[in-house]
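A single protein chain has been omitted from the complex, and every remaining protein chain is retained in its original position.
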Amino acid sequence: MIDYRARFRSNLAIAACGLAAFAVVPFVANSGLMFLAGLVAINIVFGMSWNLLFSGAGLLSFGHAMFFGGGAYAMALVSLHWPGLPFLLGLAIGAGAGALIALVFGVIALRRASGVYFAVLTLVFSELIHLVITKTTFLGRNDGLVGIPRPTIETGLFTLDLTSATAYYYFIVVAMACAAFALWCFQNSPAGRLIQAIRQDNLRTAFLGTSIFGWQLTAFVLSGALAAFCGAVMVPFTQIASPEIAYWTVSTQPILFTLLGGAGNFWGPAVGAILFGAIDYGTRAMHGLSEITVGTLLLLVVLLIPGGLLGFLQHRRQKKRRKPTEPAPKRTEAQP
Amino acid sequence: MAYKMNRRGVVAGLAATGLTAPFLNTRMAAAQSGPITLGVVTPLSGPVQLIGNFVRHGAEIGADYINSNGGVNGREIQLQFRDSKANPNDASVAARELIGAGTNLQLGTISSAVALAMGPLLQSEGGVVITSGAGTEKLNHENYNPHVFRVGDSPVSRNAGLVRHIVQSRPDIRKWGGIIPDHEYGRTTWKIFEATMRKAVPEMTGEEAVIAEPILVPYGSGDYRNYIQQAMRLDVDGIYTSVYGGDAVTLYQQAKPFGLFDKIDILLDSANEFLVATAMGDQTPAHWSGFHWYYEANKGNPLSDDLYASYVERTGDQYPMGWAAEAHAAIMAYAKAIEKTGGSTETADVIDALKGLSFDSATGMRHLRAEDNQAVKNAELAYIEPSSEAESGFEVTDYVSLDGENVVEPARPGEMLDLSAL
Amino acid sequence: MASTEPLLRVSELHAFYGGSHVIQDASLSVAPGESVALLGRNGAGKSTLMKSLLDAGPRVEGEIHFGGQDLRGVSPDERSRRGLMLVPEDRRIYPDISVAENIELGAQAARGRDPVTLTEIYDLFPLLVPLKERAGYQMSGGQQQLVAVARGLMGAPRLLLLDEPVEGLAPVVVDEMAQHIARIRETRSLALLIAEQNLSFARRCTDRVLLIDSGRIVFDGSWTDFDADPDLKERYLAV
Partner (left out) sequence: MYDIGMTVFNGLAWAMATFLVAAGLTLIFGILHILNFAHGGFFMIGAYVSYSIMLGFGGGLPLWLYLVRAMAAGVVVGLLGWVVDKLVFRRLRDVEDAYSLIATYALLLICGGAVTLIWGLNYMGVMPPPALNSVIFLGDMFMPTYTIFIIFCGVAAFVGLELFISKTRTGRLIRVVAADPWMAQLLGLNVKRIYLVTVIVSFAMAGAAGGLLMPNQSLSPELGGIFLLQAFGVVILGGMGSIRGAFVAAIVLGLIESFGTYFFPQYPGIFFLLALGVILLLRPEGIMGKEQTA
């Protein structure tokens, strides 16, 4: 029996340590690193949104940039054209945009495609959305939408001024923590467990009378909404929405984070995103080497430690434990 | 058991953030003595690294020149390079990090999206950037920001210069078409080309210019035959193109066997400089190209001669591109401005000094307009022809440098470019 | 029959699928030319044991000696080329090529040994002659089984592993299969290991019995010994 309460407590402890680390960044680092940390925080949840789909529902998306970009552009449009609208409503609209894209696309694609075909379909659609952005005047074409203001939130009781980069950084950390917590709760709810069951065994779940399509679509829409939320939160931080954030290479980012950190673990994308931020930072003054460095690192991870960093650590720990006492052979029903 | 392993992950994360300790804000330490540090945020990797390399060489040569001539009030110039990956987010991280470390004076931006993103960022963080050639007209118009300067051509001066010179030298050619990238930059250049042409031809010849609908070509495509076929159908004497880089080489390569270049009298290339010619050698179609800086046109100018000689010595490459001169000019502008402030590198002082600054550069004197931070500089263009004698397979047979005052648009910061005013 | 060195000698074999320990400490041997039945219920581990011998699926620990050589580190395809041939339960006939092509594929493994000629095969399985040009997917289950056995024989095996060769076949076809196997044993000198649930078929084709239950070998002896203990049948084979 898994002790859920203990697991909850340990995850809470991890989250608290992570939050504390992010909270001290503005005190110990300069504004460039704080900015990077803000992006990393967003990337963590972006990676988790992808992993919800991958490790959760067993779907491989190669088009998460369309959600991220969709949310970012929705937020940018809202803040440029309806500056009177409450900021949090803007974020909701951003997330809703991602959910909508996921719903429309998912209804068509999930019925028909799976595996690599699904991946390539997502890639194609995301590239279409990118092209549409670069050809649409009110989306700023290739130059993007610039000068996006940072908000002040009026709660009635008090006013939260987020116009400075540092204040907005803290908002990001809080928003991403909330999003990660919500995701954790979902994954540990009965619905979340059911979606995971789909991945583990398509057939058996079908026999249980579950509509696989329905649950896959649910996972897809949730994942899209979460990715779009990340995009929407990022835009006031960087103050620009440019077509690069909807380009297909952005779709590879959450995949890289997740696989680097370990897809089998809730915190995998977080470890991956932090590590990737560090690599990005470490190669910032190199000439022409960042491509080959990232490529080699990634290849080594996939080939040597396919479980990602966390999987690797877990494996080593298990090995160490197992050596002294080989577990007694269990009586199991044989498999055909 | 799972949580212990996770705790390790967090420790690793903490260690990663712990790395930040050496990068504490050192802004206060920046004083009015010791070396002057300038930040160069430019693509050092990825597809645009080619241009970033020119920026790097130009900046380094410029800094060496200043330093070997006594520095700025005796202070040496040092450069800090950062990879922008031609991406606004990476560029923002780099710009902020540099400012946090006290390097508030920056240069090297080449992509339009990055240049546009820099304005609000530098305004809130307190920094200055001189772009080395971002092509968007919004920079000194609707998205004007006092913290962003452009020492290079505005898209207007470059293209209006090209057009005016062509109309002057070949008044017989009145029928024009265009092949332009389906990209913001392509559309802008075409708008300027068309507006200037419609104005200059009647002025010069008394007759109307006949301009066909432009042919839009996709970005980064491997096959341009359908567009070449469209171009073959045009009844024109001249073709203007702002297709850039590898796309331009592919387009020219595929167009050649169709005989497109034999069919027209003149090919006008807005910005490829020697990029197409060095790739195609003796197969290069004869064409006029706009230049940020063409060294032959500036022979005798010690800055230009030093830049050219140093570049060739460093790289062995005989054909530097104008991006190098723009980064070089940015260094010259900073040096002159800091002299003017009396040594202060504070953002507000440097902005004040840069506004209205006149300084010498590889293309001669440039003047930074106080109103919109746009440089007034010479527009340069050269005629490149294939040659059986030249080792490189091509040679420049004609070139011209036009006075910037005559080709630049009036300063209208905060307002959209008004094509009727060209 | 009893030679000093058995053809196949397996000792302390364990096999795993993921975390589950499917075969536990199995030891057995098959002498040259001998035919052995491997009996057990559905899911007792018969197929897993056979696949383990070829290292084709489960993770395996333990020793397997074949023809006097240790098979540790020997790839599955090399094992078949050394004469250890498996005809799997689901037959795996290639559907898009003809029957003749399917059968000829088996010859890949015969390299370096006394090969089986096609004439010999069609003599043994005259039923297949009219089917030669048919595509793999156009055959009945019984026909497929014949093709699978014929294809296995083409590899000139020294030990042929048949995994439930008559499962799901009509009684008449089962009878034919038993005759075929008898004829094969007459004409070729090869050993057989047949996993079965059909007792009468197994009895007709084999000399000795191995009984497996929940991944452990629980009985190893002659049919006479097997029959002497009716409890065995009751405990390990009754449904």
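Lettered A, B and C in written order, each chain numbered from 1.
In this text, contacts are C-beta pairs under 8 Å (C-beta built on N, C-alpha and C of every residue); 3 or more make two chains touch, one makes a residue touch a chain.
None of the values given here were measured: they were computed from a predicted structure.
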According to the contact rule at the top, which chains on display are touched by the left-out chain?
A, B, C
Out of A:65, A:109, A:270 or A:313, which touches the unshown chain?
A:109
Among A:117, A:181 or A:213, which one touches the chain that has been omitted from the display?
A:117
Among C:14, C:46, C:151 or C:208, which one touches the chain that has been omitted from the display?
C:151
Of B:65, B:227 or B:399, which sits in contact with the chain we cannot see?
B:227
If the hidden chain were put back, which residues of chain C would touch it?
54, 56-57, 75-77, 80-81, 85-86, 88, 92, 94-97, 101, 105-106, 108-111, 151, 155
Positions on chain B contacted by the hidden chain, ascending:
47, 49-50, 53, 182, 215-223, 225-227, 229-230, 232, 245-250, 252-254, 256-259, 275-276, 278-281, 283
If the missing chain were put back, which residues of chain A would it touch?
54, 60, 62, 108-109, 112-117, 119-121, 123-125, 127-128, 131, 135, 248, 252, 255-256, 259, 263, 288-289, 291-299, 302-303, 306
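Here is the rule we use: only the chains that are shown with their structure count from here on.
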With centres defined as the mean C-alpha position, give me the chain B-chain C separation in Å.
75
The distance between the C-alpha centres of chain A and chain B, rounded to whole Å, is 36
Among the residues of chain B, which are close enough to touch at least two other chains?
none
Where in chain A do residues touch two or more of the other chains?
none
Chain B touches which residues of chain A in the complex?
6-7, 10-11, 13-14, 17-18, 21-22, 24-25, 28-37, 39, 134-135, 141-144, 146-147, 164-165, 238-240, 242-245, 261, 265, 267, 270-271, 274-275, 277-278, 280-281, 283-291, 309-310, 313-314, 317
Chain B residues touching chain A in their complex are 1-10, 12-14, 16-17, 19-21, 23-26, 44-46, 49, 53, 56, 80-83, 85, 87-90, 92-101, 112-113, 116-117, 119-121, 124-125, 136, 138, 143, 182-185, 187
